[in-house]
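For this view, one protein chain was removed and the others were kept in their places.
Letters A and B mark the chains in the order given here, with residues in each chain numbered from 1 onward.
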Amino acid sequence: MAVEPAIEVTQIALTLKEQLPILQIVVPFVAAPLIVFFGSRSLTWPITFAASAISLWISVALLLQVADGGFISYQIGGWAPPLGIEYRVDAANAYLLVLISAISTVILPYARKSVASEVARRHHTLFYACYLLCFTGLMGVVITGDAFNIFVFVEISSLSTYALIAAGAGRDKRALTAAYDYLIMGTIGATFFVIGIGFLYMATGTLNLADIAERIAEHGGNRTIHAAFAFIIVGMGLKAAIYPMHLWLPAAYTYAPSAVSAFLAATATKAAIYVILRFVFSVFQPDFAFQSLALEFILMPLAVLAMFAASFIAVFQSDLKRMLAYSSVAQIGYMVLGITLLTQTGVTATIVHLFNHGITKAALFMGAGALALRAGSSFYDRIQGMGRTMPLTSAAIVIAGLSLIGVPGTAGFISKFVLVEAALDKGWWLVALLVVFSSLLAVVYVWRVFETLYLNAPAAGTIRQEAPLSMLIPLWIMALATIYFGFDTQLTLGAARTAAEGLLAGTTGMLK
Amino acid sequence: MEITTAIILSMLVPFGATFTNLIFHDRENLRDGLTLGAAIVTFGLVLTILAKNGSATSETLTLFEVFPGVDIAFNVEPLGLLFAVVASGLWILTHIYAIGYMRGNKEKHHARFFACFSFAIASVMGIAFSANMLTLFLFYEFLTISTYPLVAHKGTPEAIRGARTYMSVLMGTSIALLLVAVIWTYSLTGTLDFAKGGILEGRVAGVMVPLLLGFYAFGIGKAALMPFHRWLPAAMVAPTPVSALLHAVAVVKAGVFTMMKVGIYVFGIDFLAETRASEWLMWLAAFSIIAASLVAMTKDNLKARLAYSTVSQLSYITLGVALATSLGVLGGGLHIAMHAMGKITLFMCAGSIYVATHKTNISQMTGLGRVMPITFGAFMIGALSIIGLPPMGGSWSKWLLIMGAADTGQWIMIVVLMVSSLLNIAYLLPVVARGFFLSDPENGGPVREAPLLCWLPPALTAAGTVALFFYAGTIQQFLMPLVAAN
Partner (left out) sequence: MSWEFIVGHLPYWLFITLMMTGLYIVVAKGNYVKKIVGLNIFQTSVFMLYISIGKITGGTAPIFPLDLEVDPETVYSNPLPHVLILTAIVVGIATTALGLALIVRIREEYGSIEEDVILDIEYRLTQHENAVHGDAMGGRA
């Protein structure tokens, strides 16, 4: 890339189309304070939904522009990088933008009833404002091409996430300590990340990811850069809940309001994984010896451990939401495993699993929330027999559950197939076998839910009524999506391949 | 009608029946009538395909490209068509029988039962017509999932335990082994299509060939190869129509059918013969045949005895593939049809006895033959077919298998097949003998058959085993393309 001198501002975006990257962030970001200023409860939800829907539209438009493997570079305020902040959209992050905004747009109609039942009315405006901020943060993390800007967005999303989790306190006061724990660990993680960025800045004198990549490529690694790598991986690892840095996750997902759990499980850890992908493959280089050793000998065993340990714990849970949370930790293990393979198929597996697991977990958490709405909580002995009283909700949970196992015909199968293929291609036999063996544990914990739902009599004192339509429709959209993406893989696998290609082209991919 | 349309419809019609069952769940006659209609239409569709296509291999119908070079795709070839004809034809009879059984026995949750049943049949059609290993695997798993509620149907702790065993063995083997085998194959060849002569030749060599075959053979848990046979006896807690159609015909045959597909179209018989990769499988199948027969002799519960008999008979088909010779393949293919007809007769008889007398153990059935002559007569004919005596259909497939063994010089296998026949006699005929020739005051009285809908279907299938004896040549001719090129 020709780094243009800052004085010669030639690329001032003028048309709406050229402004899309910044609108992507500005729309939800501005909507959040608007909600609070209006303060009207009747306007809150429509504004939130509109902002999310517009974001979705923008992200689809962006994805279409970069689907062929190109990229869009947007310079904020016309300040060219490396001094200015650059937003850079390529296939990898456009794909993530679509995922996050689509999930948000589907979850919001669901959230309306769910939040109304779980969060006190007087908190609703602030709740949705936080939701939009969290959404903005996640989108920002993904879209920006500036290292420090990533940190800022990470903190925007994290701070609002802490508040969102604490909003579950109306149902269970442990939401507060869960939020507090997450705040402590999340801040440590973000600070580690920013230390890593500091080291990179020290070594390269720039914060623009593409520039950093270029300079590392020119000058090679040194100890400062190694330290930066370690700090960034650990910092983002905390946010992504890579085993054993997942300790905040189960409590947070269990006690947060159901809609929040669904949104976070589907998007938050995914954004962090994306940052790791971006740094591992674009900024540092895949052939960076130190890095591949660290990945193979530290992260890979951790990923495998996550797959087994977290799944094993999930088997013994008695609360559906907590079980899903532990299963998330295990599934993140699969994503990390794909990264550590350091091959194109491996990265494809990670990216496609980001998407597929996102929709699967969103559906499951939404289902859990719908059950909790009628049963009062999502403990197995409360939701048992709900297969008869809430047949539609339960059927959607079954579909999403099968996707979690990775049964063919569902989205989960696609990612598992690619992951095992990647491991076999690389000749990592044992790893391939471990992946399939660990998914046997998924069979056990998912099947426990099925048995609970269908093979027991409904518990006393539960409301025997199907969930409201406004919750059922989003739930079924997600459930049907898991089936659809189990067959039509053009969109998911195709985009993941393009994205992986771009990422693996490493520095050159960033520079074009 | 185009063949491709017929293929799609043959899956959609039973799939649609799933929904009509759920929608009209409280209108018994309409619901059961619609399902019967679906069964007849499905059989008609399969016959249409048979008439149009004969034993050729049809064009491939591609629906989705899932992975590069691997699609969800369907086509017609002789083995699959045979399987489809058997399964859809017997579905009609079983459905009639199931109506009688479920109503006569006052079972609950009819709608759920028939919905899952129809879904299972749709999956079987998918398996039969799949054009590559991925499609087959897809429907293979659908079949496991759709039959799980049927096994757990009674909802008793025993049923739930049985269903758990069923699920964990079938799902476990398919995910942990079959999936690995499939992806391994894909990783080696870049395709999963079923191609004449196999796709693996030249792509894999040495000890990897038997290893890959091992992943397939054990991964196909539905073939009930020992030591992964436990699910089949466990599944016997299901209502008898399920045991009859699914666990004597559809599910287990889907297993051995997959085994044959893998042998013929993924490895290729010549490749197996060349590398001698299937020799260990042959010995294991032989062990399964004998061991399961011996276990069957110890079982007093009639359905359990039949289940072990099925385990043993399934290994005949696996043996047919493992012999890696044309005659063995033909024998195996033929045995799919022959054993299906015979075993469904036996199971339906067991169900009739249960409906009429609520007896499950063989020791309680003394003298019942005089009370239920048609049921016991049908049982005897079915048993003779399983044993392999003329003029029942089972004799031909066993004959071909023995020829196949002789062809490859595996004399021990001939002995195994012979001994197995003797064991069959030892565990099946006593049931008949006890029913007809001994008497028990408790089981006396005038002729008192089960309801018409319960005794008629087994009588028809018993007649079918005799008919198959005379049409075996036609079926063998029909299967010839499987081995013609070799």
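Observations, loosely collected:
Quick note on the criterion: a residue touches a chain if its C-beta (ideal position, glycine included) is under 8 Å from a C-beta of that chain, and two chains touch if they have at least 3 such contacts.
All values reported here derive from a predicted model rather than from experimental measurement.
Interchain touches from the omitted chain, evaluated on the whole complex, reach A. Check A:64, A:120, A:202 or A:473 against the missing chain and you find that the one touching it is A:202. Touching the missing chain, out of A:380, A:454 or A:485, is residue A:380. Contact with the chain that does not appear here is found for just one residue of A:169, A:477 or A:500, A:169. Looking at A:322, A:416 or A:497, the residue that reaches the missing chain in the full complex is A:322. Looking at A:90, A:118 or A:155, the residue that reaches the missing chain in the full complex is A:155. Among the residues A:115, A:194 or A:472, only A:194 touches the chain that is left out of the figure. Considering the complete assembly, chain A touches the hidden chain via residues 148, 151-152, 155, 159, 162-163, 166, 169, 173-174, 176-180, 183-184, 187-188, 190-191, 194-195, 198, 201-202, 207, 247-251, 313, 316-319, 322, 326, 379-382.
Going forward, only the chains that are shown with their structure count from here on.
Chain A makes touch with chain B in their complex at residues 402, 405-409, 414, 416-418, 420-421, 424-425, 432-433, 436-437, 439-440, 443-444, 447, 451, 454-455, 487-490, 493. Those residues of chain B whose C-beta lies close enough to touch chain A in the complex are 63-67, 72, 134, 137-138, 141-142, 145, 149, 152, 155, 160, 164, 167-168, 171-172, 175-176, 179-180, 183-184, 186-187.
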